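To start, the structure itself, in structure tokens.
Excluded from the complex is one protein chain; the other protein chains are retained at their positions.
For chain A:
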Amino acid sequence: MMTGRELELRSNLYRQKILKYIVGAKAGHTGGSLSCIDILNVLYNYVLNVDPKNFGAADRDRYIQSKGHCVEALFVVLADKGFFPESDLETLCKYKSHYIGHPTRKVHGVEQNTGALGHGLSLSVGTALAAKLDNKPYRVYTLLGDGELPEGSNWEAALTASHYNLDNLCAIIDKNSLQITGSTADVCNTDPIDEKFESFGWEVEHVNGHSISELKQAFDSLPLKKGKPSLIIAHTVKGNGVSFMENQVKWHHGVPDAGQYEEAIKELEQKKAAIL
């Protein structure tokens, strides 16, 4: 089990790798990958019971990434966990590569093909329901973006999750408050998200989505309430970790040029030194 400091270092490393492979691919969802990476770090290094050597295990925990466009974060973590050689990511988005710009089951460790928004929650509800029917102990985790919440299918799934008392389901919202057009509040305001989900029968907790300790604590307390599905609203900063990217819409899928990449890595190296 990694210490808090080791996890902090992992997040820093993952941020650097996300940028590296986005620069290599000349494409990627930079801002959102940086906003959700601490969540993925804690999930894969602290929470999830998944094993690259036995990924098909019936009792494994499931992680389904509904905000599929932030695949770079997922691929970097899966590579680090040993699901595939990290060098594979040099082919990201390249001709004939399996490593496309959204999660695909052709990549070892990916549960479901996602990319179209508003799909992950229903898939997770079905998977959690199967665990209940079979009395299996696994938990299902799904990561949603706040920008995808206007998709109606999310709310259909939210109803079903509470209808069937799926307390083995945990949704996490990466609430970075920005989407491609601008702020989520301006595009289609979904606040207050907590009250909406609570009224749909969920138990909700807010955390700082960049605080390893708060994330760990929230996951440790699952289910937030017995008999109810859990929602963790992770308050995050789009582009987190690289100051010139933070809270800037243009970095939704902006790709750093050589100079920007160098500057970003320099900043992350400084932050790494501070952790050490």
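We take it that a residue touches a chain if its C-beta (ideal position, glycine included) is under 8 Å from a C-beta of that chain, and two chains touch if they have at least 3 such contacts; residues count from 1.
Note that in this section contacts and distances are computed from a predicted model.
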> Can you pick, from "Isoquinoline 1-oxidoreductase, alpha subunit", "Transketolase family protein", "1,2-phenylacetyl-CoA epoxidase subunit PaaD" or "ABC transport system ATP-binding protein", the UniProt name of the chain not shown?
Replying inline: "Transketolase family protein"
> Which of A:R5, A:K26, A:R105 or A:K266 sits in contact with the chain that's absent?
Replying inline: A:R105
> Which one, A:M2, A:A116, A:V187 or A:V255, makes contact with the chain that was left out?
Replying inline: A:A116
> Among the options A:A27, A:A130, A:I180 or A:V249, which residue touches the chain absent from this view?
Replying inline: A:A130
> Of A:D51, A:E156 or A:E205, which residue touches the hidden chain?
Replying inline: A:E156
>> List every residue of chain A that touches the chain not included in the displayed model.
In response: 58, 105, 111-116, 118-119, 121-131, 133-134, 152-153, 156-157, 159-160, 163
